[in-house]
Structure formats: C-alpha cells, structure tokens
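All protein chains but one are shown in place.
In order of appearance the chains are A, B and C, and numbering begins at 1 in each one.
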Amino acid sequence: MTSARLEAFSDGVFAVAITLLALDLAVAGPGHGSLAHQLADHWPSFVAYVVSFFVVGITWVNHHALVDTFVKVDRKLLFLNLVLLLFVVAIPFATSTMATYLRGGGDDAHLATALYGVVLEGMGVSFAAIFVWSLRRGRRAVPLPEDAVRTAVLRFGVGSIAYLVAIGVAFLSAPVSLAIIAGLAVYYMFEQTPAT
Amino acid sequence: MTSARLEAFSDGVFAVAITLLALDLAVAGPGHGSLAHQLADHWPSFVAYVVSFFVVGITWVNHHALVDTFVKVDRKLLFLNLVLLLFVVAIPFATSTMATYLRGGGDDAHLATALYGVVLEGMGVSFAAIFVWSLRRGRRAVPLPEDAVRTAVLRFGVGSIAYLVAIGVAFLSAPVSLAIIAGLAVYYMFEQTPAT
Amino acid sequence: MTSARLEAFSDGVFAVAITLLALDLAVAGPGHGSLAHQLADHWPSFVAYVVSFFVVGITWVNHHALVDTFVKVDRKLLFLNLVLLLFVVAIPFATSTMATYLRGGGDDAHLATALYGVVLEGMGVSFAAIFVWSLRRGRRAVPLPEDAVRTAVLRFGVGSIAYLVAIGVAFLSAPVSLAIIAGLAVYYMFEQTPAT
Partner (left out) sequence: MTSARLEAFSDGVFAVAITLLALDLAVAGPGHGSLAHQLADHWPSFVAYVVSFFVVGITWVNHHALVDTFVKVDRKLLFLNLVLLLFVVAIPFATSTMATYLRGGGDDAHLATALYGVVLEGMGVSFAAIFVWSLRRGRRAVPLPEDAVRTAVLRFGVGSIAYLVAIGVAFLSAPVSLAIIAGLAVYYMFEQTPAT
C-alpha cells in the first residue's frame, strides 16, 4: 500500500464527515414559530457548523501535508490512521450534540461542550501519534531536522493542552470553551505540521 | 500540496453535497393523504432539487476548470477554498428550508427563499475570491490575458448582482426569485470562467 | 477537462447514492412489535435495496466503460452527465418511497412503483443520450463500428421499452413491475454498452 491510497481513503472520509456537519443546520419547519425566530434560536448550530467545518478542513490540510511525506505505510500507521478517522467521523455527532444543548441551555450545555472537546482532543492526540510514528528512520522521504521536530512537538503540545483547557473551561462557560477551540483552529491554520 | 489534491477533496465534498440534496425529496408516507396528493404538494421540493442540483453541478464544473490552471497552492487558497465549500455544503440545508416553506406557504416563504439566495451569493463571492487570488503572477500556469480578466470580472459581477436581486425579489415573490436563480444557473452553464 | 475528472466526480456521486440506499433499511425499534415481525414486515425494503443496489452498481460499471472511451469532454456532455446523475441521485428516494408503499399496501403501491420506474426510465434515457453524443466523429478514441452501434441502439431500445412496460404494469401489479426491473438489471449485467 502506498501513502497515495491511504490519502485517497482518508480524503473520502474527511469529505463525507465535513458534509454531514450541515445535516444539523435543519430547522423544525412551519408550525414551530416564525422562520426568523427559528434561525435566531438556531445560532449555536451555525457557529458550531463554521467552527467544526474549519477544524475538519484544516485537519485535512495538515493530514495531507504530513502523510504526503511518508515513503512507507505499515499496519501500525493504518491502525493509527483509522483511530484518527474514528474521531473525525465522530465530529458531526459531537457538534450536533453541543449545538442542541447550547440552544436548549441548562447545565447539560457544559457537558455537551466538554464532550466536543474530548472528541477534538482524541483527534489531536491520534494526529500527534501519526507524527511520532513518522519520526522513525525510513518512514519519511527526508528525515525531519531536529529543530523541526522540536517545533512540531511544541505545536502538538499547545494543541493538546489547549483542548484540555477547553474541556475544563466547558464546565464553567460553554461559549468561552468554544471560543478557545475556534482560536485553536485559527492557530493551526497558520501553524502547519512541518512536512519536510 | 498540488492542485490535484485540492480538487480531489473538493470533488468529494461536491459529490456528497449534491447527493444529500435528494434526502429532501422524501414524502411523509402512508397515512398522510394519497401519494399522488403528497407528490403534487411536494412540487417545490422537486423544483428546488433540480435547480440546486444544476447550481452545484455547474459550480463543480467551473471550479474544476479554474483550479486546474493553478501551479501553486498556498494557505490563502486553501482557506478561500474551504470558505467556498462551507457554502456548497450549506446548499442542501438552504434548499430544503426553502422547499419546506414554499410548500407551507405563508410569509416565511419569502425569508426562506432569501436565505437560499444568501447562501448562493456567499458561494458566488467566495468563487470570485478564488479567481482574484489566481490573478497574481506565478499562480496560474499561463497568465490570463487582460481582456479575459475583464470578461471574467464582468461575469462574476453579473452573478453577484443577480443573486442580490434574487434576495431582494424574494421578499416580493419567492417563485420569481427562484426563477432568477435558475436562469443564472443556465447562464453559468454557457458562460465559463476563463481557464486559459 | 478530461474524461478522467468527469469519471472521478461521477464515481463519487454513484458511491454516495448507492450507500444512501441503505438508510431506508432502518427498522422502527423497540415498542413497535417484535424485531422478527418488523424485519418480516420490512421485506419490500430489503428487496428494493438489493434491486436498486445492483441497478446503480451496474449503471456505474457501464458508465465507466462508456466514458472511458471519450477523448473529448464538452459542455453538452457535462450537461447530459449531470442529467444522468440527477436521476441516479433520485434513486434512493424512489426506492424508499416504493418500499414504504409496498409495505403499507393499498392502491398507492401502484403509483409508488410506477414512480420508481419513471426515475429508472429517466436514467436509462439520459444514459442513451450520452451514448448518442459519443457517436459524433472525434469524441471517441476509436469510432464504433456500424454493427456495434446497431447492437447498442437495440440494447438501449430494449431497456427503454422494458422500463416503460414496467411503469404500465406497476398499475396492475407492483411486484410484477419490480420483477421486470430486476430482470432488466440482470440483462444489463451481461449486456454491456460496447466500449470499443
């Protein structure tokens, strides 16, 4: 198996997962109050949709940049990649649950936002695990220089800790937690996993 | 990252989004009046399905024709492309909301059709932004001649203004607004973004 | 645009459409009678799933075999291909409607099965239109010999008429109509559109 095949399958899963996010945008329809009211009431779904869309989109970009450098695909990598995709595919569920409870308000909004953070943390950690896998000799076309490794480890550390913070903060304030996650997406947009 | 990868991912998203459009065709089933009556009552869903199907399909064709000419893919392009896909993925939601309220009648049909126009306007503007990105030296295999740029700018202008008109008209007459959007789809089928 | 891109996008749409077929298999869950009873009651969904799965799968195989021979892709082909996909994407809806009404029984089962036939007829006719498009000089890598054209025309004729018969028969007996459609799928599995 080449890394091209691994990417093609992963691309398919990313594409479907990112598109399923939009299923949660649906409003209840006539007989549930005016549409304007329903749309206004629905704001957490729209915010959550945009945040998750960019989280998945940027993860896809970084996943591609990373996997593209691999010259070898073994069983361990396939397994790690499946674990990553397991979390990616769970994002529409976590997004929709969070949005539903942010709408409904109440204490469960805290737990729902924390759950969202847990799925993202799982995704981040499996992504980091793939990166660690790639550091062994003979797995990348060109070995990564020492300082690039240090930078990458720092970056994964920032992400893992920020998601943990977001999970903790979720129990105090769901919107602040979501803002941390959105900020992290912006961070990862500019800070790419070093590919070469 | 090459433009081929960008296209492959975008193709996946377009393909899933276009297929999800059909989920809204579903009728309520036995016990909700005769099937013939339900299907007749359902006409806005069928019209909206056909219009959105061609809007997404033609956008895909033009997206491909445009992206294919790029020799460089940078972070800015990836971001602009994600914004475009964000709107593409929202089309099944906007289509289904419009169809539901066109069926239910009432004042909300105006707002629902305007919302549909807003999503299409967002898609059109992000598409234009990708085009503008491509005009910088070194981003296309062959620089676009001046007059082709003028033609394209004109064409994007027509689209952006037509969608804005459709949004405004939606508050007067939803069917007329939808007719403008359908007409624009036919226009874009024949008027392609210049690729070379 | 090359035929490879056209195929890649079409493949995506076929793959999603064929997978969405399974969404209709869902049973109502606990509290709606024993599971054994529900599954038995659900037989039209299982039959319809298998028939539609092979109809879509075989259409994909034949679509690929046909499109692969094209050296030119123009706007007209893109449009015809979108029309074909419009019907392919509607198959899960038509399948699910037919299965629902076959289960519920009553007169509407006739109309629902006829509707299913109409979608398949639409698919067959658009497929034939793509074939006709390909006969013009310079569109295939190798022009099709006269007798291969005759065979193909005969074959498309058989399909178009058989689907029309199935639509008519649907109003007399839905199961017989479905059997004709299933038989046609078997026929197309062995009788391929000539590619060279």
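Some observations on this one:
The rule we apply is simple: a contact is a pair of C-beta atoms (placed from the backbone, for glycine too) under 8 Å apart; a residue touches a chain by one contact, two chains touch by 3 or more.
Everything numeric in this text was worked out from a predicted model, so none of it was measured.
The residue from A:48, A:90, A:120 or A:182 that touches the chain not shown here is A:90.
Although one chain is not shown, part of chain C still touches it, namely residues 7-8, 11-12, 14-16, 18-23, 25-27, 29-31, 34-36, 39, 49-50, 53-54, 57-58, 60-61, 64-65, 68, 189-190, 192. Residues touching the missing chain, restricted to chain A, are 1, 5, 8-9, 12-13, 15-17, 20, 75, 78-79, 82, 85-86, 89-90, 92-93, 96-97, 100-101, 104, 106, 108, 111-112, 115 (touch as defined at the top).
In this text, only the chains that are shown with their structure count from here on.
In the contact between chain A and chain B, the residue numbers used by both copies make up under half of all numbers at that interface.
The rotation relating chain B to chain C, fitted on Cα atoms, comes to 90°, given as a multiple of 5.
Shared interface positions of chain A, i.e. residues touching 2 or more other chains, are given as 16.
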